[in-house]
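Only one protein chain is missing from this complex, and each of the others stays in its spot.
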Amino acid sequence: MSDYAYIVLIPLLPLASFVLLGLFGRKYFTKSAGIIGTMALLASTIIALMAAHQYFFVDGKVAGAYHQVIAFKYTWLAFSPGVSIDMGIVIDPISVMMLVVVSFVSLMVHMFSLGYMKGEERFATYYAYLGLFTFSMLGLVLSVNIFQVYLFWELVGVSSFLLIGYYYEKPTAVAASKKAFIVTRFADLGFLIGILILGFYSGTLDISTLIHKLTSVQSPEYIAITTAGFLGASALTWALVLVFIGGAGKSAMFPLHIWLPDAMEGPTPVSALIHAATMVVAGVYLVARLFPVFSMDDTALHVVTYVGAFSALLAAVIACTQTDIKRVLAFSTMSQIGYMMFALGVSKQVGEQGLGYMASMFHLFTHAFFKSLLFLCAGAVIHLVHSNEIKDMGGLRKLMPVTHIAFLVACLAIAGVPPFAGFFSKEEILLAAFNENKLIYAVALFTAALTAFYMFRLYFSIFWSKESAHHDTHHEGTVSMKIPLIILAACTIGVGFIPFAKLVTADGAALETHIDILFSLAPVGLTLIAILIAARLYKQQNGGPQKIADSLGGFYRVVSRKFYMDELYLFITKKIIFPLIGKPIAWIDRNIVDGCMNALASITVKISGGIKGMQSGKVQGYALYFFGGVTLLAILFIYVWK
Amino acid sequence: MSSLSEIPLAHILFVSTALFFIGMYGLFTRKNLVTLLMAIELMLNSVNINFIAFNKYLYPGKLDGVFFSLFIITIAAAEAAVAIAIIINLYRSHQSIDVDDATEMKY
Amino acid sequence: MLMDFFILLKQELVIVAIIFLLLFINLGKDRSNESLLPLINVVLLLNVLLGFFGSKEGSLFGEMFHTGKLIILEKNILNLATWIISLLSFSWLRTHKHVIEFYILLLTALLGMFFMISSGNLLVLYLGLEMSTIPIAAAANFDLAKRKSSEAAMKMIISSAFSSALVLLGISWIYGVSGSLDFSVILLQGPDSPFRIFAFILLVSGFAFKMSAVPFHLWTADVYEGAPVSVTAYLSVVSKASVVFVILAFLYNAGKAFADTWYHILIVLSILSIIIGNLFALRQNNFKRFLAFSSIAQVGFIFIGIAGSSQVSSAAVVYFVLVYVFSNLAAFGVVALVSAVSGKENISDYKAFYTTNPLLSWVLTIAMFSLAGVPPTAGFFGKFFLLMAGAAKGNYWLIGIAALNMVVSFYYYLRVVKTIFMEENSQPIEKLAIPGASRLALYICLAGMLIAGLASCVYDYIYSISFGL
Partner (left out) sequence: MNLSLLILFPLVTAIILLFCNGLKQVRMVALAGAGLQLILAIFLLVAFLQDRSMGNQLTMLFEYDFVWFKNLPIHYHIGVDGISIAMILLTSCIVFAGILISWTMEKLSKEFFFLLVLLSMGAYGFFISLDLFTLFFFLEIAVIPKFLLIGVWGSGKKEYSAMKLALMLMAGSALVFVGLLGVYYQTGSFDMMKIAQMNIPLDTQYFFFPFVFLGFGIFAALFPFHTWVPDGHASAPTAASMFLAGISMKLGGYGCLRVATFLMPAAAHYYSPIIIVLATIAIIYGAFATMMQTDLKYINAYSSVSHCGFVILGIGMLTQTSIKGAVLQMVSHGLMTALFFAAIGMIYTRTHTRMVAQLGGLLKVMPFISTVFVIAGLCSLGLPGFSGFVAEMTVFMGSWQNPGGLYRLATILSCASIVVTAVYILRATGKTIMGPLDGAYSKLGDALWNEKLAAGLLITGIVLIGVAPFLINQLIGPGTAAMMEQIGKTINLK
């Protein structure tokens, strides 16, 4: 199917811009860097859309189901026969969908940054990093080989590291970037070992082959991997759970979510791109990519489900108490990803049961738009007020109408108010949960309400509340910043109506979805109530929120400190790993291991000092030794070694 | 001559060995360098006795032993000459011929 | 017959001639050292060259004296070493009163060694031994004014007299049990009676004394330290080498029947020598004393080689001695120059030596590397072959000990290099003017250390003429 080969261009263009700007940006393209990057992205986006069109509406369907196409594949590093890292391009519904999302959102961010990052010293570097990230992310979604996934997985990790640490002179930014990288790296360890296990038992790293081998119950590989076990769980379970840990790390699932809020130290557009729309959903994508295998093992699926649900709830609760708008958004992201995760968890591979899968992908799709929109709006706001704190804001609706409208649209979408995009996807998820697992459904419902509440808390306290302290001299930012907002807002309204169930499903076959009003009543109703409460509390300034906070007392504090997760991690690293493992080892090395080496030397010197009396300087003593030697030899050879 | 042949070889060897170790004892214990030389002469002479005795009792046919002892005597003389010279020089520098005074170099 | 006499005894006769020349050279008018030394050096060079042609194998005086290719080579090595030493002692002798006597003593000793090497009979052996010892004892005293010098001479003469007494006792016993003095006869029977063994041990320990192997080594350090540098060099190179050759010949020919006994003796002595030598060398600060102990350790390695008792091992031993001559003489050469000019003989005086005398420093460094056995110097090959020969009998633990001790020896050899290159010094030894003779000698040693190893022909030749047990 080489007629998809042109898709190679989609990742390569950003790569080109990265190389170009990375090598020569600082010298030659200090001003034009932005344009170059944006143009590259524009090109890839167009190609991506073409590809999507071609796949979904021209020749993707075979016998009523979307099938997988390997556009191209090249053995990159051969380990042993059968086992090798291949670089390739896989075309199937989710990869195409992700292509569109990634390139599109990235384009928006590129555009927005033209204005937002104007006059930065390392403007070119910034765009170079963006290019690198986009390339890696596209490479990730197109992977044919599980090791290829891992490879790009690491690359997105590092580009996120570089972008979070973009303001490298801010210690907090440096710390945040380190935290993000190390936490995800820790998760990747699980991923890596998972890969090793899968690769070992299935004898391949090629995803489609691997899926093929591990999903047919009679295949020797499947039997081997399910019979082999460790600590009561089968090797398959272990592999999948480990892989999921990797995904959880990237997707900021509990308990590996701690890096995400801090990651907000990076430039806001970056947060929009990486920590809202694309990279953080990589975990979801990974699980979806291997979903056929996951669906073979209930334990793994349950882990996915409960971790997802819990994270969704936890994040929502925390989000209600945060005062930094970006952190609020960060937690909302975590919460939404939780949705996607448990949606996958409650799904099955084929037919009607595949609803959750489809819903999850759908939500991933819509979420990308409204969440990036939220972040970009937040960016615009921060650009204006030069602060992330809610208290510095308020009454901005007159100053920045466009942003205001866009933000409102986004809020409605994420809250799941019809007919905005979020509504459709969230309904599907709730439905899936309802069919599979009532508990999860309840959690999801409650979380939905919370979501609506904290989003509108944010909305009202930014744009209404008290009168703006800022003068009208501030304008809303350049055109290049407004356009993305408008486009994204339009999408946020529009994308909900895409017949997603027809396009992206677990087994490729179209899925009949019907949302009856009765089912929708509950969530929508709750949402609206939550919105009203938020309006009541935050539309005008009043002591209400404070009262509630006080009434909750300790609980409130615990929540606002994010359940002391960070402190826990700090304790483990600073109080356990460094002093109890690192220091002793370093000490042992210097004093014991090295000490032994030095001791050998000093002992030798000691001995040589001890026997020096032999050389007494008295010639008679020498003669005596001579005679002693002779006698000794004589005794030895006459009596001993006769 | 016959009177000599009544003494068994063992006795003579005993004497010579005794002489040798007396010499060695002298070498180990006396402090005066000249005395040390004398002690060495004792040892050499005991060896001479050995040679002569062996030659006379065991191998009367050839005269190897006798000749050897002649050479030993000569060389002992030469050795003594050089040694005395050295000792005199030592006396010049150390104002003493006590062996324990010449222990500057040690360890 | 008479022809044979002149050909076989050629090297000895040449030396005798030289000695006579020296005796009579000062008749008539007194020559100054400046005119004398070059002459003598040229004569010695002729002596070296003459050794290389017109030689043939055979024996004289009814097996008392015999010679062969290997023996001739060995004598040539000794000649060469003597010549180099005389070149090196140029700057020392230039101002010395008794040049002639010095040379006469050295050459007499050399003569003694020649006879010792060629001896086929205990009497000749003994005469050679004494002849090669007594003159050196006198020569050790050649810094007449120095206290240390006379002390050294005293210690040497006493100890050597004692050892020769013991050797004589051994010989007398051997004579007693075998009734002959000829090598071909004396040790035909194996070690059956304690007398034989005891006598044999006494003989070997006499050699060990001359080679200064532990525990017969104690005189070495003191004598080396006290004696004039040139004499020390002569002791540690020529006299030691000669005894190595002798013991090689003696054990491999006369001692066949005792192979098992002396094999074990050598093992014991070699281990003792290597360990004790190294341990003492660690602490030394006086350069000559340091070299003394390092040479004791070297002797241990030589013993391992001899213990191999095959053609490879005898070849390896002779080869190692050749290399050792070059390396040790290079080191002594530098020390001689320094002490002749500045009178400094301590290692610590050599701090920052490189800043003032790069050439000498490099020579000394390479000498140290060669002694330590670092490639590409010849010392590496020498040690490798020795241990290879020693390992032939499969006693790897011995090789292991030797190898570990090589590491220890690295420490003290590298310490010298460290002193030269790395340590600071407010007043380093001033820039030395190297006389042409010494320069020549140093270059010869340098060439020897660098070429003798890489050029395999040297070893191959030695192998071709050497013999096994």
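We just call them A, B and C in the order they show up, numbering each chain from 1.
Here, a residue touches a chain if its C-beta (ideal position, glycine included) is under 8 Å from a C-beta of that chain, and two chains touch if they have at least 3 such contacts.
Everything quoted here is computed from the prediction, not taken from an experiment.
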Left-out chain, listing which of the shown chains it touches | A, C
Taking the entire complex into account, which one of A:Ala78, A:Ile548, A:Ile576 or A:Ile635 touches the absent chain?
-> A:Ala78
Any idea which of A:Ala5, A:Ala65 or A:Leu189 touches the chain not displayed?
-> A:Leu189
Check each of C:Tyr252, C:Phe301 or C:Tyr459 against the chain that is not shown and name the one that touches it.
-> C:Tyr459
Can you name the residues of chain C that touch the chain not displayed here?
-> 312, 315, 369, 374-376, 380, 384-385, 387-388, 391-392, 394, 396, 399-400, 403-404, 406-407, 410-411, 414-415, 417-418, 421-423, 456, 459-460, 463-464
Contact footprint on chain A, counting only the chain that is left out | 26, 75-80, 83, 85, 147, 151-152, 154-155, 158, 165, 168-169, 171, 174-175, 177-178, 181-182, 185-186, 189, 192-193, 196, 199-200, 578, 581-583, 585-586, 589, 593-594, 596-597, 601
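Methods note: only the chains that are shown with their structure count from here on.
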Take each protein chain as a node, join two nodes whenever their chains touch, and name the resulting shape: line, ring, star, complete or other.
-> complete
Quick one: point me to the chain whose Cα centre is farthest from that of chain C.
-> A
Chain A and chain C: spacing of chain centres that average the CA atoms, whole Å | 78
Measuring from the mean C-alpha position of chain A to the mean C-alpha position of chain B, what distance in angstrom results?
-> 99
Send over the residues of chain B in touch with two or more other chains.
-> 27, 36, 99, 102-107
Which chain A residues sit where two or more other chains touch them?
-> 612, 615, 617, 619, 623, 627
Touching residues on chain B, where the partner in the complex is chain C = 20, 23, 27, 33, 36-37, 40, 43-44, 46-47, 50-51, 54-55, 58-59, 62, 64-65, 67-68, 71-72, 75, 78-79, 82-83, 85-87, 89-90, 92-94, 99, 102-107
Which residues, counting only chain A, touch chain C once they are in their complex?
-> 601, 604-605, 607-609, 611-612, 614-615, 617, 619, 621-623, 625-630, 632-634, 636-638, 641
The chain C residues in contact with chain B across the complex are 122-123, 126-127, 130, 134, 137-138, 141, 144-148, 150-155, 157-158, 161-162, 164-165, 168-169, 171-173, 175-176, 179-181, 221-222, 225-226, 283, 289
